[in-house]
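Here the complex is missing a single protein chain, while all its other protein chains stay put.
Chains: A and B, in written order; residue numbering restarts at 1 for each.
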Amino acid sequence: MSHHIVDFIDTYFTYPDQTQAVKGITLCISHGESVAIVGANGAGKSSLLKLLTGICLPTKGEIRIGETPVTKKTLPIIRQKIGFTFQDPDDQLFMTTVYDDVAFGPRNYGIGEPEVEKRVMKALETVGAVHLKDRAPYKLSGGEKRAAAIAAVLSMEPDILVMDEPSAALDPRARRRLINLLRSFMHTKIVATHDLDMVLETCDRTIVLKEGKVVCDGSSTTILANEELLEQCGLEKPLALQNCPRCGAKKE
Amino acid sequence: MHMADALLSPVVGGTMWAATAGVAAYSIKKVQTDLDEQKIPLMGVMGAFVFAAQMINFTIPATGSSGHIGGGMLLAILLGPYAGFLTMASILTIQALFFADGGLLALGSNIFNLGFFTCFIAYPLIYKRILRNGYFSGRILTGAILAAILGLQLGAFSVVLETLLSGKTELPFSTFVMLMQPIHLAIGVVEGMVTAAIVGFVWKERPEIIEKAALGETLGSISIKKVLAVLTIVAVLTGGVFSWFASSNPDGLEWSMFKTSGVEELKAQDGIHQTLSSIQEKIAFLPDYSFKAKENETNTKATEAVAAAWPAVDAGTSVAGLVGALITLLFAGLIGLSIHLIKKRNNARAV
Partner (left out) sequence: MIIMTNIMESLYNIRILDELAEKRTVIHNIHPLIKLLTTIAYVIITVSFGKYELSNLLPLLFYPIVIITLAEIPVIPILKRILVVLPFIIGIGVFNPLFDPEPMLVFLGLQISGGWVSFLSIIIKGFLTLLAALILISTTGMTWIASALRLLRIPRLFVLQLLLTYRYISVIMEEAGRTWNAYMLRAPGQQGVSFKISGPLAGQLLMRTYDRAQRVYQAMSLRGFIGEYNPGEVKKVTVKDCLFLGGWVAFFSVCRYINLPALIGSVVTGVMT
C-alpha cells in the first residue's frame, strides 16, 4: 500500500470570517512516515488537519490522498483511509459506552456485526483498553479517554493516523503510554502538537508552521535543535535537548 | 409543573401519549426531510445544554424572586419547532427516568404540555410573527416573553384539564385554574426574560447561530388557520378516543364527568366490579364479609367505594381490611428480607 501518499499542492484556506489560515502550503508525506506539525497557536496546524480530513475544503489548491483528491464527493473514501483523533476526546466519544463508540465507525460502513465485534476488540486490545469496553466515557480518566478515542479510529482500520494534540491534558504516565503506543503503530502518522519532547520520541520528520506557511520541513532532530528557528516560530527547544537547569551542563 | 403518574388515569395518560407520539412522528419526518444531518448532534448537545441551564438560578430584578428556565422556547428558537420538540422530548425522558420527574405514564403529557405548546403554538404564532421583519433586541425581548407566557399558560391549563379528566383530585375546576395560571404567569415572565437575554446575547456575538436556525425551517410560513385546523382534528380525535374508552372502561373518566356535570345517575357497575363481585360470591366463605351486601346500594359514593378496600361505614370490614393490609405489608417485607438474606449468603459463599 505504498500509494497512501498525502499531497498538499499550493493549498490556501480562508475561514468564512475572512481569516486566512493556510497560505500556500505544499508538502508531501509518503507512506509510513511519522510527521509532526508544530507551530505557535494560530499558526495553522488545526486548519491543516481539517483540510486533510475534509472537514474544511481548500479555497484554492488541491489535497490528494494517494490518487484521490479531497473533494466533497470523495469524502467517504478519504475518511475510511484517515483516522482522526480530536484534541478533546469528549468530542469524539459521543456514544454512551466505549464499545458502542469504537463500533460506531465500522457499523456506519455497513460491516456485519460479528466482524464489527472482531474489529472493536482488536482495536481495544491494541490500545490496552479491553477492560473499559462497557464503561461510560465520563467515567474514564484522561489517559483512558485518549486510548478509547484512538481505538475508535483504529477500528476503522485506517492507513493514515492524524492526531490533534494527543498528549494534551495527560498526566506523565498516561503520556508515556501514549508515546509507546504511537511508536508501535506502523501507520502513516501526522501529529499536530506543542509537545516537542514527544515529537523527538515519536516523529522522524517535523514541519514547522508560522502564519499559515511552512517555515521549515526536515528531520526532527535537526529542527528541534535549532534554537533560533524555534524561537522565531513561538516555540522552545525540547527539554530533552536543553542544558541541565541546575548547573547548565550540556546534554550528551 | 410536571404532571405525575399518580394524578393521571390510564385513559388520559394513554391519550396524551398518543398525541405526543403523533407530534413526534411528524417532527421526525420533518427533521429527516431537512436532510441536515448536522442537526442531529446539535439537537443532542443542545438538549444537554438545556438540561444544565435548567439548574442555573437567575435572580430577577425588582421582584426579589429567582427562577430558572424550562428551555422549551429556547430550543424552538435555536433548533426550529420540530427539532426543538424532539429535543424537549429527550430531556423530559431522561428526567422521568433518572429524576423520577413525573413518571413514565405522565411522560406523554409532560412532553405535550412543555413541548407542543411552546414549539408549535407559541413559537410560530407569537415569536416568529413578532420577529418576522428581522431581529432587534427589543423585539427579541417582547417576542420571547409573550411566547413563553403563552406557552406556559397553555401548558398549565393542559395540566389542569388532564388532572380533572383523570378524576383523581377533588379540586374544582375554577380553583385549580386560579391556582395554576397565575403561578405560571410568573414562571413565564422569568422564562421569557432569561430566554430573551440569552438569545439577544448570542445574536449579537454570533448571529449565524440564531439566523441559521430560523432559516433552515419551513414552519415560518405556517398560518393560524392551519394550526387551528390541526388542533380541531386533534380535539375531535381525542374526543373520539375518549368516548370510545369511556364506553368500554368508565373508570375514572365517568367520575370526573359526574363531578363536573352534576349528573348523579352514574353507577360504577362496569366489568371490573362485576367480575370482582362474582369472584367474591364464589369465594365468600365468610358470612359477615360485607362486600356482597354493598352490591345493591344505590348511593353513588358507596357504589364507587365497592371497589375500595374498606367499602363503607362498617367497622367489621374495616378491621378485616386493616388486618389484611398489615399482613400483606408484613409478607412483602418478609419476602424482601429473605431474598436479601439468601443473596447475602450466596455472595458470601461465592467469595
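One rule holds for everything that comes next: contacts are C-beta pairs under 8 Å (C-beta built on N, C-alpha and C of every residue); 3 or more make two chains touch, one makes a residue touch a chain.
For clarity, every value in this text was computed on a predicted model and none was experimentally measured.
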Partners of the unshown chain among those that are drawn = A, B
Given the contact definition stated above, which residue among A:28, A:136 or A:240 touches the chain not shown here?
-> A:136
Absent chain, residues of chain A that touch it = 53, 55, 75-76, 79-80, 82, 84, 86, 88, 90-92, 94-97, 100, 103-105, 107-110, 113, 116, 134, 136-139, 152-153, 156
Since one chain isn't shown, list which residues of chain B touch it in the complete complex.
-> 2, 4-10, 13-14, 24-25, 28, 31-32, 35, 37-38, 40-49, 51-53, 55-61, 66, 78, 86-87, 89-91, 93-94, 96-105, 163, 167-172, 175, 193-194, 197-198, 200-202, 205-206, 209, 251-252, 255, 268, 272, 275-276, 279, 283, 285-286, 288-289, 291, 301, 304-305, 307-315, 317-325, 327-329, 332-333, 335-337, 339-340, 343
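Please note the rule applied: only the chains that are shown with their structure count from here on.
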Distance between the centres, which are taken as Cα means, of chain B and chain A, whole angstrom = 48
